[in-house]
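Next up is a structure, given as structure tokens.
Only one protein chain is missing; all other protein chains are in place.
For reference, chains read A and B in written order, and residue numbers begin at 1 within each chain.
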Amino acid sequence: MKAKTMLVLLSTLLIVEVTLSAIPVYAERAKFPRAKDYLTSENVAEPIFKKAVLPDEYLFPEGWDKTADWEMIRSRYGGTTVKLLCEGTDIEAPLLFRDQFEQISGMKLEISGVPPPVMFEKMMVAFASGVAAYDVVEYYSVHMPVFSQFFEPLGSYIAKWGYDWEDWLPVWQELCTYQGKILAVPYDCDAQFWLSRVKFMNEAGIARNPKTYDEVVEYAEKLVPILPSGVYPMGFMASRSFFSWETFLNFAAPFGADIFKPGTWEPAINSPEGVNALKFLKMLLDNYSPPGCTGWGYTEQLTAWNAGQMAMCIQYPNQESYNPAMAKIAAEERWHSIIPKGPGPKGRYAPEGTRTTSILGMLRNSPSKDAAFTFIAFLSSAEPSFIYTIAGTGLDPGRKSVFDHPLTKKLYPNYQAWIDSADYMYFTERMPETPVLESIAYAEIHDVLTGKKEAKKALDTIVKEYRRILERSGYYKPGAPEPPIMWMQDVLKHKK
Amino acid sequence: MKKLDAWVIGKFILLALLLFVFVFPLYWLVMTTFKPGVDVIEFPPRFVPSRLFFENYPRAWTEYSTSFLYRNTAIASLVGIALGLLIGIPAAYSAARFRYKGRDDFMFFILTTRFLPPITAAVPLYIVFKSVGMLNNVFALGILYAAMNLPIITWVLRAYFREIPIELEQSYMLDGHSRLKAFFKIVFPLSWPGIAAVTMLSVCFSWGEFLFALLFTFNIHAKTLPVKVAEMQGDIGILWGQITVIGTIALIPIMVFFVIIQRHIVRGLSFGALK
Partner (left out) sequence: MKERTRKFRPIFLMLPCVVFLLGIIVYPFAYNIYLSFFYYPFHMPWTRHFIGGGNYVQLFTDPYFLGSLKTSGILTGLSLTVETFLGLIIALLLNMEFKGRGVARMFFIIPLASIPIVNGYLFKLLLFPGASPITLLLMKIGLVNNSAFSWQAQTWSAIAAIVMADAWKWTPFMALIILAGLQAIPQAPYELANIDGASAWRVFWRITLPRLKFPLTIAMLIRAMDLLRVFDEVFSLTEGGPGSATETAAFYIYRRGFKTFMFGFASAASLIVWGIIFITCFLIIKKVFAEI
């Protein structure tokens, strides 16, 4: 009897839940995206939500989403379908705004999600055949040079539609420009910071985040005695994929190494600074990190971080760590700061992490380019950008106006680290050959980190292979493209 | 008799142990569907969840259009099996009963179609499908699955048909019936277990096929369950709850199918049972 009642109870519960979840919530909503409408206690992590009260007014009344001529857009493009391709769970943000966009513009929005590990392949196969299945694609910026031939330059659209391109921080403008043409609009502006959990730092008598890598070791030593069993001083993404390369660059660039010698196409990662950086990273992995790191991609490291397995780490900013439904450490206070400097006179601030920034591009063979652009402009406007940042969809802002807003300072934990890092970012190689280069680079780095190879030998191999590939592609002949500027500081100097 | 007792007990203990080893991951799968995201990865892990969480199932149903996914996966698998059987049974039969030039070569050729790593066939096949307008189409996917199932279908059924005594057919045909009728009246019913067995194997392959489903479908009209699973990973992290829910509910139709067919399958894979 008892089991039967339980079963009946459970099924009733299930039916009730399903019914309830299907009832849409009708609330009085402003015409254009308004922070207060979207940022509720439901989608903002509790520790963040209670930090500030959202006003009734629009936070960014001058944004493109509000000032565009929607009447004209609706009359001209109403009824068009805009097809968006984006990666995995990143569909949360466009999904959030889909209804409102469709209402304001009269267009229809179709969103397709693709699993991130195979996003690249999916894009490749989709483009290989020239099928115009999509209008807008959200993808990693590092692939822009690879796919550049498929994307429409946006310069003319930006001018025509009065889009506030200059509001984006210089580093993102730089990232979305290739060979002088603007090929995309920034969307999820990634960067990597040094994070630490305050309660352990305080317990170990540390007053702030490490500024140099020497301090990292010093602090790690202080942390070891006080950390409970199962918690390690730090942990990094070092899996056999671009993550190990990216993590390595977060050490190499601050140590003073360069992927290419500045102003040339000469691979230079095997400089003494590079070798030291690699050895240093390996040392940190061996001595202060959980043994699983060499298998950690982004999701594994994030999972471990959220479950409390480390005291410090390098990571992208992420709102979901503040969400009690997703992270055990949600309520803990954390420090965020710029990636530490390397030792010695060549040491500098040079954080990496822009590689996984995602951008919105418009396909050249899209049948409805203007309509597609209005969607791009809408989704990347200031207020939506603010909203999907705070809402914990895993996306991050890159606009000056968003960073200047007082509420951002209160609600976005990474604020200061961001401001500090923006002008010091280091770029990875951005060229069509990047996939090949990286597949070699990360395999070698991973071999070193798993103890199968010597640091110098691996880096020498990387340099040799890079030279061979660049040579084959004609980078050492006259008429080759301009060598890239890899460090934001140099970019800014160059602009002056 | 006494010696038998100790031996038998030992065997049962071994069986129980193996059963535990094989059921344990399944238990973990189902148990994870009832854990809130935070508890999925715990240091140290708990064998029984500390709290139960039922949100995952209704969410899967409403947010992820599971009914569509089921439909698509089912259609693709069914087409894969039906077409496979339709084409494969005659081929297997002819190889089992007759000798003709090229018979063994053809059979070997059929086998070799399974040698190519799927990913290398992906791009050219994509181009082919696109040119005949069959992308994002579950039936087209089913055709592809039929091709992937044919090696198994033909080879296993050939071995099975061969075991059916030819005398049965011959005596039936002596009564004046055609070969075709002989097939349907004699061979087909007798080989039902074998057919059930290859159907099960084909279901296993087609239901979980991932690569081609991923590359050849765009939207919910044609997406299958495995593709949806792969989408549960993004910037937010891996949605363990959703993945395991889909994994669990995807198992249910197959398990039901198995239970029904179970009795036939074992007989179906026995080569020589009819002797």
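Definition applied: a contact is a pair of C-beta atoms (placed from the backbone, for glycine too) under 8 Å apart; a residue touches a chain by one contact, two chains touch by 3 or more.
None of these values were measured; they are calculated from a predicted model.
S.K.: One chain isn't shown here. Among A:F32, A:W70, A:Y134 or A:F147, which residue touches it?
M.R.: With A:F32, A:W70, A:Y134 or A:F147 as choices, the missing chain is touched by A:F147.
S.K.: Using the definition of touch stated at the top, determine which of B:G133, B:G176 or B:P189 touches the missing chain.
M.R.: Only one listed residue reaches the unshown chain, and that is B:G176.
S.K.: Identify the residues of subunit A touching the omitted chain, counting contacts across the whole complex.
M.R.: Touching the chain left out of view, subunit A contributes residues 117, 120-121, 124, 128, 146-147, 149, 230, 239-241, 290-295, 297, 300, 303-304, 307, 309, 432-433, 435-436, 439, 443, 446-447, 450, 452-453, 472-474.
S.K.: Residue-wise, where is subunit B in contact with the chain that is not depicted?
M.R.: 11-12, 14-15, 18-19, 22-26, 28-29, 32, 40-45, 47, 87-88, 90-91, 93-95, 97-98, 100-103, 106, 108-121, 123-125, 128, 143-144, 146-147, 150, 152, 154-156, 159, 176, 178-179, 197, 201, 203-204, 207-208, 210, 225-226, 229-230, 238, 240, 243-244, 246-247, 250-251, 254-255, 258-259, 262-263, 265-273, 275
Rule of thumb we're sticking to: only the chains that are shown with their structure count from here on.
S.K.: Which residues of subunit A touch subunit B in the complex?
M.R.: 13-14, 17-18, 21-22, 87-90, 92, 110, 112-118, 121-122, 125, 128-129, 131, 133, 188, 230, 299, 302-304, 306-309, 318, 320, 324-328, 392-395
S.K.: Which positions of subunit B touch subunit A when the two form their complex?
M.R.: Checking each residue of subunit B against subunit A gives 36-38, 41-44, 54-55, 57-59, 61-62, 122-123, 126-127, 130, 135, 214-215, 218-219, 227, 230-239.
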